[in-house]
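Below is one structure. I have some questions about it.
With one protein chain held back, the other chains of the complex are shown just where they sit.
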Amino acid sequence: MRSKYALRFLALGYLAALLGIPVALVFINAFQDGIGAAWEAVTTPEAQHAFYMTFVMVAVAVPLNTVFGILCAHAIVRQRFRGRALLNAMVDLPFAVSPVVVGLALLLVYGRRDGWVGEWLAEQGIQVIFSTPGMILATMFVSLPFVVREVVPVLREIGTDQEQAAATLGANAFQTFFRVTLPAIRYGVAYGVVLTTARALGEFGAVSVVSGKISGQTQTATLFVEERFQRFDLTGAYAASMVLALLALATLLAMNLIKPKEARS
Amino acid sequence: MTYLGVVALIPLAAVVAKSLEAGLDTFWSAVTNDQAVASLRLTLIASLIVVIVNALAGTLIAWVLVRDDFPGKGIVNSLIDLPFALPTIVASLTLLAFYGPDSPVGIDVAFTKVAVVLALLFVTLPFVVRAVQPVLLELDREMEQAAESLGASRATVFRRIVLPNLLPAIIAGGGLAFARAVGEFGSLVLITGNIPFDTQAASVFIFGQVESDNAVAASAVSVVLLLVSLGLLLLFGRLSKKALKHEE
Partner (left out) sequence: MSIVIDSVSKTFGDYVALDDVRLEVRDGSLTALLGPSGGGKSTLLRVIAGLELPDSGMVRIAGQDATDTPPQRRNVGFVFQHYAAFKHMTVAGNVAFGLTIRKQPRWGMLARTARSRSDEIEAKVDELLKLVHLDGFAHRYPSQLSGGQRQRMALARALAVEPRVLLLDEPFGALDATVRKELRAWLRRLHDEVHVTTVFVTHDQEEAMEVAEQIVVLDHGRIQQVGTPRELYERPTNDFVMRFIGPVSEIGGRWIRPHDVEILLEPAEGTSEAMIDRILHLGFEVRVELSLGEGESTWVQTTRSRAEELELAEGQIVWLRAETESEPVSA
């Protein structure tokens, strides 16, 4: 079947041109001045701090969004209350909002000068914008929906039979949740966590607005890449990008390991 | 609920509030400002082009991944999600490496409108593919076989049997892609040059306004952008459901 090969060629060609080759180039260009230069570029104090900031974002946003995600999914699927459909729709909000708008929104609320809450917080000595808390909030916003969206279908799929069985056997709500529900959804949760982490790692637009991009202080890895580029330090930019790309590939690997288990349950 | 409120709802409400702070007139003038309009127009047109290309390419890729078999297919399948996992700024850099002034094959479309489309294509790649794949997997092959036994050619089978069944998924995926493209920022930053009136997308325009301390204008255009993406999601969602109903 000639057409089969034609289709395959077209599809793979498109993917190579758009995805494959550009990404491969990052790796190549990172080493354009040699491995030593690349290594140096990502181990400067600024670079290290930038990766550290990214780590902090992830370490805070992911657990919080996971807990929220599980509780929210449970509420949406298992409980009945007014505004349930609204909650369901609103969880998807971060998908519809441009990251820049997210940054702007946080600025307006938590900004020191006219922020709704920001002014008051500034008086208490708490700075949100141009500081770590603001960046964490931005990261939390954009990575909010993933755990919820992965857990909801799994919760629906497994149905209430197991939970009812646990009830007839004497388990109270707590016991049922921790011993029956949670283990049953664990792969959905895991997958959601991986997606959340990937999103948090890669966040750029919102933290761009909110951080002030102060090198060595409020700069995440992604902002670091931009800064290096703007200072014509291409090796630095590519090297840092390579690290981020490696993390992305690790994420993909995790996704692929978990996805079949999720499908099986 | 409170969590959701603090993190998401209140800040968004603030944007809306700010946009109207100086009155409707200012809102209107901010939105109809030439540069703003140019950026919005670029964003919408580029996103539309991207959605159409994705509808075609995404379906094609999904088809090849489901119906075809070749060594390394698993890896290719996993790589589809790369745009989800890769930070957008890195995406900008990678596209610049291949399609910019230092391109190893001599293609240089950096700082042109093509670059905008390119960047958007990159980040929206997975949406249609991942929406169509499961539907294609579930598709009852016997339908196609019945059609063939009745004399339909492969192309006809695709057009009249397979495609209608895929349409809801294509539309749904397209809607998500559209909403994402409209708000995209990071991947545009390095490769487009962000030239006002030329290659400046709406999100970049808003960013510029924020940097210039022009919060009201930024908010106004943001509100427009928000309405557009929400509207698109609703529209595509409804279209998708309608297409689904026809299949029942």
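Just so it is clear, A and B label the chains in written order, and each chain counts residues from 1 on its own.
The rule is short, and it goes like this: a contact is a pair of C-beta atoms (placed from the backbone, for glycine too) under 8 Å apart; a residue touches a chain by one contact, two chains touch by 3 or more.
All of these numbers come straight from a predicted model, not from anything done at the bench.
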Visible chains in contact with the missing one: A
Candidate in contact with the missing chain, chosen from A:37, A:171 or A:249: A:171
Hidden partner chain, touching residue among A:13, A:153, A:183 or A:260: A:183
Contact footprint on chain A, counting only the chain that is left out: 161-162, 164-172, 175, 179-180, 183-184, 186, 265
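FYI, only the chains that are shown with their structure count from here on.
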Gap in Å, rounded to a whole number, between the CA centres of chain B and chain A: 18
Chain A to chain B touching residues, read off their complex: 3-4, 7-8, 10-12, 14-15, 18-23, 25-26, 29, 64, 68, 72, 87, 90-110, 114, 116, 137, 140-141, 144, 195, 198-199, 201-205, 208-209, 221-223, 225-226, 229, 237-238, 241, 244-245, 248-249, 251-253, 255-256
Chain B residues within the chain A interface of the complex: 1, 3-4, 7-12, 14-15, 17-18, 57, 60-61, 63-65, 68, 70, 76, 78-90, 93-95, 97-99, 104, 118, 121-122, 125, 154, 176, 179-180, 182-186, 189-190, 202-204, 206-207, 210, 215, 218-219, 222, 225-226, 229-230, 233
